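Got a structure here, written out as structure tokens. Questions coming.
With one protein chain withheld, the remaining protein chains of the complex are depicted in position.
Chain IDs A, B and C follow the sequence of writing; residue 1 opens each chain.
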Amino acid sequence: MKDAKLIAKSHPAHQTSIDLGHEITVGGDELLIIGGPCTVESLTQMEQVATQLAGSVQALRGGVFKPRTSPYSFQGMGNAGLAILDDIRQRFRLPVVTEVMAIAQIKAIAAQADMLQVGSRNMQNFDLLKALGKTRQPVLLKRGLAATIEEFVMAAEYIVSHGNANVVLCERGIRSFDNYTRNVLDLGAVVALKQITHLPVIVDPSHAAGKRELVPNLAKAAIAAGADGLIIECHPEPEKSVSDARQALSLEEMVALVHSLRPIAEAVGRQIPGLRQPVLAIA
Amino acid sequence: MKDAKLIAKSHPAHQTSIDLGHEITVGGDELLIIGGPCTVESLTQMEQVATQLAGSVQALRGGVFKPRTSPYSFQGMGNAGLAILDDIRQRFRLPVVTEVMAIAQIKAIAAQADMLQVGSRNMQNFDLLKALGKTRQPVLLKRGLAATIEEFVMAAEYIVSHGNANVVLCERGIRSFDNYTRNVLDLGAVVALKQITHLPVIVDPSHAAGKRELVPNLAKAAIAAGADGLIIECHPEPEKSVSDARQALSLEEMVALVHSLRPIAEAVGRQIPGLRQPVLAIA
Amino acid sequence: MKDAKLIAKSHPAHQTSIDLGHEITVGGDELLIIGGPCTVESLTQMEQVATQLAGSVQALRGGVFKPRTSPYSFQGMGNAGLAILDDIRQRFRLPVVTEVMAIAQIKAIAAQADMLQVGSRNMQNFDLLKALGKTRQPVLLKRGLAATIEEFVMAAEYIVSHGNANVVLCERGIRSFDNYTRNVLDLGAVVALKQITHLPVIVDPSHAAGKRELVPNLAKAAIAAGADGLIIECHPEPEKSVSDARQALSLEEMVALVHSLRPIAEAVGRQIPGLRQPVLAIA
Partner (left out) sequence: MKDAKLIAKSHPAHQTSIDLGHEITVGGDELLIIGGPCTVESLTQMEQVATQLAGSVQALRGGVFKPRTSPYSFQGMGNAGLAILDDIRQRFRLPVVTEVMAIAQIKAIAAQADMLQVGSRNMQNFDLLKALGKTRQPVLLKRGLAATIEEFVMAAEYIVSHGNANVVLCERGIRSFDNYTRNVLDLGAVVALKQITHLPVIVDPSHAAGKRELVPNLAKAAIAAGADGLIIECHPEPEKSVSDARQALSLEEMVALVHSLRPIAEAVGRQIPGLRQPVLAIA
């Protein structure tokens, strides 16, 4: 990784912590647990998610611009969805993460969300990476479906070398020959990335597993492997989710999962923050 | 492939032929052989390529906006390279193909080149596909590094469903566990694509093989498998190429390759057009 | 491939031709086309196959010891099937190929068949390879499901280094993320193997494709790529085949395929032998 000039770890303890706003950071001793639906469907849905998860997670996710294999599938709520995210993050004082698919969307998303996700399909959309490099907005860079560790690291270097040091890497499973799981979660990459770069590294066990019953134990494994956080799909009524229904946890399962992660986090010297007051009073 | 509404073959003989300008088409009985360097390096280089290949190939390739793994690698000549391509195509009356990486580049490339290539890394850059769908420019859509056949077909459907029916598919090898070859050329996908869709399908054996000594026989195999054409990297001095030097043929090897492809083409009922007069007189 | 001491090509024209008996060889100018069912089901079935294919193919295939994923699937006719193969090869004067799964089977198969196939799952069953190395029987070594080219070459070296130089390599598709085709036929490996080793290399498009409609064009591609032959599944009534029904050609389709391969073979300087008299008179 000789070209990873800016994001290479210079010594074992070299670790960047990134401020997501709302007094939440990622990369320090406290883990970042992000929860929420694949797709923002309505304000009611997001209120329900935020209300139930506020004591358990440190950030919310929800897609409004959706990369779909078919042009005939629902492409997301777009700007109306952004307004919902903006409303939720202010009322619940929680950072929100949402995907950016095009340069033209950056400005609007940056104004209404806290962290911009670059999806797997765009990991080597270099013009998008360069444009994000010219902002100061935290970027959640997901590993490409079949990206090598080196390509992943260099994609992050694109953003940082264009001026934006606020990059969080996300392992989300890679393509393989087996189809019992949707993808193969590559925790070896997480361990490697934590040794190669000083950037925070989080894990998405939902897209890796593709089956909700596999998510909790993969989440535990990710924390034990040294990940700085998790991004997990959950939904008030998973079976009614407009996308990825098979992999979403219910909100109750999500709360239970975060609870079960605490002893693992402690076993590796990390913490998961609890309920921050007076969040719910604001709503 | 139930969602491939517009590009699905409706009967076995359903086949689209696309006009690339300069009296060259792809998808009919005549094969389309595209040759040229990975990267446009100078006008002299491209003149040399065009002069030597004009009697053998039906189109030229050359990258001016280059998707590179590292932000510190040469990113292409950009607009200066486009001007070279424009000059060459007019003087040699040959269509030129070059890669488009961003929506903002479409207009300039469409004005100075004949066919816009969407690279593997952008196969699911859906906003780029939609924008290309709003033009009428021929698009060369390369298969993603680990894209399924269904995802590839649906990426083409994105372009066509947004209004542009001039899409050519290109198989260029997929990622695998072996590294003797750079990628694995998937000719089964070519056979399948020719059965699923009415769009032309061409093959890039250079990026698949990654080693020039493997290219000629893979090119023959592609034609025998039913491909509508080839796109092959070649360079006046391959070992001095600024990128992908290991896989480029010399111009002499390229001319010899096209010569050796003619009997294979005939064996499957296709032709490779010969020298068109008075091309060279123009230069 | 520094360790491929015995099977490495010493100069470009270095090529081994292997005698399969019945005046059939593989590795010379004449291609070897092997046809037959996945599984030997009855004498009547094999007579029908041999009668219809005798003028088109140069060898017959049929499994009697079957490697099946499930222990509850039909495991092959075993010794009764061997007797059928022995009868057929003598009456039709055609070499027969069948799979050997265990050292204990070698003696019986060697006595009743002409070529012993090592299946993909056993490509690195080194004790089996060593035991075959102690015979002089032609071995058809299929590439492992995810074997690198180097591992494949070294598996052949195991057999040759133990004393048996009669090894034919067979590319049959490798595992990948896509499941439109059953496996990905890796013709780049065929081109590479022909450059690395002096052993004959044949191709199995049936197991690669997994769908009969893809087989003919992949067969053509394999010949164009430089393969020394093909092994193709066909069956008197494909839809009634006890295994791999989806990929078998009918006998009529097989005859038509061989016919269509002749011009491709000629285009690359090879021949497919025609009917040998008085084969059918013997029956």
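Going forward, a residue touches a chain if its C-beta (ideal position, glycine included) is under 8 Å from a C-beta of that chain, and two chains touch if they have at least 3 such contacts.
Keep in mind the model is a prediction, meaning the values are calculated, not measured.
Undergrad: With the full complex in mind, choose from A:I174, A:V258 or A:I272 the residue touching the hidden chain.
TA: Among A:I174, A:V258 or A:I272, only A:I174 touches the chain that is not shown.
Undergrad: In the complete assembly, which of C:R121, C:R246 or C:R262 touches the absent chain?
TA: Once the missing chain is taken into account, the touching residue is C:R121.
Undergrad: Of C:A8, C:L43, C:A83 or C:I103, which one is in contact with the hidden chain?
TA: Counting the whole complex, the residue in contact with the absent chain is C:I103.
Undergrad: Using the touch definition from the top, which of C:L145, C:A165 or C:A245 touches the missing chain?
TA: In the full complex, the listed residue that touches the missing chain is C:L145.
Undergrad: Of the residues in chain C, which ones touch the absent chain?
TA: That gives, for chain C, the contact residues 3, 5, 67-73, 101-104, 121-122, 124-128, 130, 144-146, 150-151, 154, 157-158, 161-162, 175.
Undergrad: Could I get the residues of chain A that touch the absent chain, sorted low to high?
TA: 146, 148-150, 173-174, 176-181, 184-189, 191-192, 194-195, 208-209, 213-214, 217-218, 220-226, 263-264, 266-268
Undergrad: Provide the residue numbers of chain B that touch the chain removed from this figure.
TA: 146, 175-177, 179
Methods note: only the chains that are shown with their structure count from here on.
Undergrad: Could you find the chain whose CA centre sits the greatest distance from that of chain C?
TA: A
Undergrad: Please compute the C-alpha centroid of chain B, do the same for chain C, then give the distance between them in whole Å.
TA: Each chain reduced to its C-alpha mean, chain B and chain C end up 35 Å apart.
Undergrad: On a C-alpha centroid basis, what's the spacing between chain A and chain C, in Å?
TA: Going by mean C-alpha positions, chain A sits 49 Å from chain C.
Undergrad: Can you pull out the residues of chain A that are in contact with at least two other chains?
TA: Each of 146, 175 in chain A touches at least two other chains.
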